[in-house]
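A single protein chain has been removed from this complex, and every other one stays in its place.
When the chains are written out, they are named A, B, C, D and E in that same order, and each has its own residue count from 1.
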Amino acid sequence: MKRLLITGAAGALGRAMRTRLASHADILRLSDISDLGEAQPNEELVRCDLGDAEAVHRLVEGCDGIVHLGGISVEDKFSKIMNANLLGLYNLYEAARAHGQPRIVFASSNHTVGFYRQDQHIDVTAPMRPDGLYGVSKCFGEALARLYFEKFGQETALVRIGSCMEKPTNHRMLSSWMSYRDFTQLIACVFRAPMLGCPVIWGISDNDSKWWDNSHAAYLGWKPQDNAEGFRAELDASLGRPDPKAALHVYQGGNFVNDPIFPES
Amino acid sequence: MKRLLITGAAGALGRAMRTRLASHADILRLSDISDLGEAQPNEELVRCDLGDAEAVHRLVEGCDGIVHLGGISVEDKFSKIMNANLLGLYNLYEAARAHGQPRIVFASSNHTVGFYRQDQHIDVTAPMRPDGLYGVSKCFGEALARLYFEKFGQETALVRIGSCMEKPTNHRMLSSWMSYRDFTQLIACVFRAPMLGCPVIWGISDNDSKWWDNSHAAYLGWKPQDNAEGFRAELDASLGRPDPKAALHVYQGGNFVNDPIFPES
Amino acid sequence: MKRLLITGAAGALGRAMRTRLASHADILRLSDISDLGEAQPNEELVRCDLGDAEAVHRLVEGCDGIVHLGGISVEDKFSKIMNANLLGLYNLYEAARAHGQPRIVFASSNHTVGFYRQDQHIDVTAPMRPDGLYGVSKCFGEALARLYFEKFGQETALVRIGSCMEKPTNHRMLSSWMSYRDFTQLIACVFRAPMLGCPVIWGISDNDSKWWDNSHAAYLGWKPQDNAEGFRAELDASLGRPDPKAALHVYQGGNFVNDPIFPES
Amino acid sequence: MKRLLITGAAGALGRAMRTRLASHADILRLSDISDLGEAQPNEELVRCDLGDAEAVHRLVEGCDGIVHLGGISVEDKFSKIMNANLLGLYNLYEAARAHGQPRIVFASSNHTVGFYRQDQHIDVTAPMRPDGLYGVSKCFGEALARLYFEKFGQETALVRIGSCMEKPTNHRMLSSWMSYRDFTQLIACVFRAPMLGCPVIWGISDNDSKWWDNSHAAYLGWKPQDNAEGFRAELDASLGRPDPKAALHVYQGGNFVNDPIFPES
Amino acid sequence: MKRLLITGAAGALGRAMRTRLASHADILRLSDISDLGEAQPNEELVRCDLGDAEAVHRLVEGCDGIVHLGGISVEDKFSKIMNANLLGLYNLYEAARAHGQPRIVFASSNHTVGFYRQDQHIDVTAPMRPDGLYGVSKCFGEALARLYFEKFGQETALVRIGSCMEKPTNHRMLSSWMSYRDFTQLIACVFRAPMLGCPVIWGISDNDSKWWDNSHAAYLGWKPQDNAEGFRAELDASLGRPDPKAALHVYQGGNFVNDPIFPES
Partner (left out) sequence: MKRLLITGAAGALGRAMRTRLASHADILRLSDISDLGEAQPNEELVRCDLGDAEAVHRLVEGCDGIVHLGGISVEDKFSKIMNANLLGLYNLYEAARAHGQPRIVFASSNHTVGFYRQDQHIDVTAPMRPDGLYGVSKCFGEALARLYFEKFGQETALVRIGSCMEKPTNHRMLSSWMSYRDFTQLIACVFRAPMLGCPVIWGISDNDSKWWDNSHAAYLGWKPQDNAEGFRAELDASLGRPDPKAALHVYQGGNFVNDPIFPES
């Protein structure tokens, strides 16, 4: 790839991908609404509000691929989510349509289905059960991506990320964790595939414990290598026995199901 | 019911429901962004932009039930859809949450699944395949309603209206038509049911030809009475043989699949 | 049929069938643990405890068909259910095996699945969710009948009766009601079919509102004629608006979900 | 339609359709390997062996629609089935491809699934279980039609005819019967539909008793009017009680499951 | 865990678990109707008939977890099965309800589905097809456990044990075998899980050959380590080629399908 755009590159996940995807393209174009620090030799840094259509068009122009991590990534007030995750995503897809339809990895979320219980095993045909406005915005995002695929052939991987971080930090993540390495490898699979289509993919490592079935996406050849199970003893030691009544251990979306609607003011 | 709110009451469907639902509540509160004409004795008329949170709160207060037909109901530019169908719906659900959670009939649309072909038979578990930004906004609406159901117990009937009009005006509507009478009856079933939940319901009459399966919602006891088939001869006479290659006769969403993305300016 | 056995013939449902099935066989053999009154010309009356194996053998001998309504038919203490519904059923099937394997209509119950909500639509493959010890005994009965079918070819119709009575007496029965006429007709279909097998059949009339799908059993040609909907106005008038929070209107099993485990002493 | 071709027009079903479809096209072209009698004013009669490619090409040329009833329609030796139902069908589809791809109604058969038992309810996704070489030839035919649809857009209605005759003549046909009237109406629906695709359709009337589910094809708007049930009393009177062990009453394919492989010489 | 109860601890499987679970709790309370030998330092031995309600209450009191292996574990006469597996299980669940609802591992059985053929692949939604009265008692057990889960929140793992023994002793067990090690690990997973629910779990090792799908229970993180395949050569050598017509190699339940109903006297 010549130029790969990573949005949301100043966030925790963005920073991890900035390092790990550096070798996957000649140039990384990195954007965020926050400061991105100093540019590495093969980097282009762009300060950009996703709600600004023109800025997003300039951002996308010239890119061969997009890893869209930008936008609000936790529960927040609707106005902020609307600007970044609804309008922002529309802007991104319009920009992609105008600039050659580069393939997109879209960071969707397990919070689209957060109200399923942890003793349920689901695949991507399970009806949406979002656990907050953030989750609703990801349902919107999946629908928008699908529209652009059906109507214009725009390909997107809709990755419902579980918990993508250095390592699991609570017992729920023994099921939901995806290592940086596995996510990086998934992104590589998405960009190398001759045909991508518009699949939903559960973003989890090869954990012993899991709630989600990725067999429909086996055509991508993604085989995650890591396993949250290796961290169980450490979690048991530091956190003690998990509370069986806590939302964190009852719902796939964990504590998000308890979030209130955030007031606008 | 004491007071039933109908939003979008100045539109074609709204006007039809205004008449037909008059006897279903002591008072009809009618709202629209457009002029609603003169109030009948049992009517309250409210000029209201759904994007205005405060106005929507005042609108909902005191109502026992809501038939939400308001918002943009055809393909349009994103900014308009965002204001009326995304922000507007959020405002409506927040208002309902603040004011006793009256049951809601939400006018969703077949355009959430418009890219299915007309030789496909689907039920409500079929993945979304929206045919435009309007359809995407209805996917958002269904997800938002689901959130409020899961989190707060707010009940909504998500009616994916086919073609609700006086009578079918093209051959596609032999499958997608819902008579005003049948929609009225559906609304009555929704409000009388002890338990509603948050079902998706295909809004069609008892047409000989159909694409959609409503058996999952049989608990509501809705039995549509009308049948588009009675209009076939008339349509054949006036329109001639339908073009088998036209989107109107290939896709469930009909001509919407050919709509462009409307430019903002 | 020469001789048709009806067990539980002194109960409400048994009495109704006693009259209605009189013309379906040369002789009706009627049994119950309670008094059966005076015999009609074509009747044989047998006082019988189903827990008494020998008595049950004598009861079954010489019969061409069995309508098994006997046993405990509401929630009760386990010892009583065990004697009548577990041991009693075993006795009945052993007797049938010894005496020519007459076809059996077994009164199973909706209480095998009573914990499904009333907004759920299920078919006979839905996992069991019994709502009491009575319901558990019917799960046992279905399993026992299945065993005798698999191992010995004994045919049984497992009729999960909803509410079989003169007419619906609450709003739940608008969905669960089966008229005496329709049950009689179902029994006739079961006995006339060349091949019965061992199907589960939902015992409901052709109600507008329903939770259960009988399409798998269409080979029997049973077409119920009655519809609980005709009693809605009457119920509304006498009972008022149903309480949406009451178990009666939330669960398919209605109030049974609230029954305690009955203490033995 | 200008010219409708009916193959196999000298057979029992062909003769029935010859009369009933006369008004559905300006000209009926009728073909058979047997004598077709005298031509009516709007008829063209063609003596034709389906195994003769050139003859079939001439037969198809100029036709707007084809009702393909020709070929062997019962169990027979393989060489005859190969010539008429395998080679013959290939010839027909090649001819259709060469001559404008007129829509085809293909007389497939319930003998593609004849080994299902009569207490099983299946839809068109049920795996093939043919009950003879004849049934296998129909599996071939459905696959061939599908190929021409996928590769060339040739539309075919694959009608798995149950028992299409004047009236049911045994108890099996209470489930499998299709009246001439209903088949005629189905053919009309197939030719009038803007989009046909390549559906499998179970060819049965609106019988009370049925094994097959046509809901996937509801888009055609076919509503059969007749019901074999009306003949039950007559069959009971003339045939007595059906033997529950006979293949005729155990398998959907009836006696065909007992047919031997016919020796070639 | 402080105190873990193992019922049926004198049986073959019970003895194996007695050893292997010793380190999983401070105290093992062991019960059986047969002699349990001498107590180890951390053991409490209780002679107990499961049919004795009071004895079972005392048995359960003070336990944090229960591994219920007790009861009849092969085909037997109904009276014995009724006492131990029906009444006995009821007693156990009542005792658990009275004493803090300790989590239960219930030894259900593959004989609940023994009539499936060995070329069928099933998951836990497959309808019950018990192969004997023993299998029927396990269907009852699963239904009873489900009732206590739905009504009281009692959690149980319903483990449909295949063949849990030292090693496979016939070719059927190449598919049905579960090693002691894997069962021990499963029990550990069940007790450590924050949320258990009431899942059915197929009790088999990671055999190359298998009939049963456990993916729905992946949330428990159980990864069996052993594989019956390692014993194939040994079985081939000692037993020769398996008879393809023998029930042992045709049905999932093996020889149980041939068991008669055991006479009471």
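By our rule, a residue touches a chain if its C-beta (ideal position, glycine included) is under 8 Å from a C-beta of that chain, and two chains touch if they have at least 3 such contacts.
Computed from a predicted structure; not experimentally measured.
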**OP:** List the displayed chains that the omitted chain touches in the full complex.
**Re:** A, D, E
Subject >> Residue touching the undisplayed chain, where the options are D:A39, D:V74, D:L239 or D:I261 >> reply: D:I261
**OP:** Can you work out which residue in E:Q101, E:S209 or E:N258 touches the chain that's missing from view?
**Re:** E:S209
Subject >> Identified contact with the non-displayed chain, of A:A217, A:L235, A:L248 or A:I261 >> reply: A:A217
Subject >> Residue, one of D:R15, D:R103 or D:R129, that touches the chain absent here >> reply: D:R129
Subject >> Sole contact to the chain not displayed, among A:P41, A:P194 or A:P260 >> reply: A:P194
Original post:
Since one chain has been left out of the picture, which residues of chain E touch it in the full complex?
Top reply: 117-121, 171, 174-175, 207-211, 213, 229, 242-244, 246, 249-250
Subject >> Contact footprint on chain D, counting only the chain that is left out >> reply: 53, 78, 82, 86-87, 90, 94, 97, 112, 115, 124-125, 127-133, 135-136, 139-140, 142-144, 146-147, 150-151, 257, 261, 264
Subject >> Footprint left on chain A by the chain that the document does not show >> reply: 194-197, 199, 215-223
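The rule is short, and it goes like this: only the chains that are shown with their structure count from here on.
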Subject >> Set of chains adjacent to chain B and to chain C >> reply: D
Subject >> Shortest path length from chain A to chain E (each step joins two touching chains) >> reply: 1
Original post:
Which of the two pairs, C-E or B-D, is linked by more C-beta contacts?
Top reply: C-E
**OP:** Go ahead and note the Å separation of the Cα centroids belonging to chain C and chain D.
**Re:** 42
Subject >> chain A and chain C, separation of their C-alpha mean positions in angstrom >> reply: 53
Original post:
Which residues of chain C are in contact with two or more other chains?
Top reply: none
**OP:** Answer with line, ring, star, complete or other to describe the graph linking chains that touch.
**Re:** other
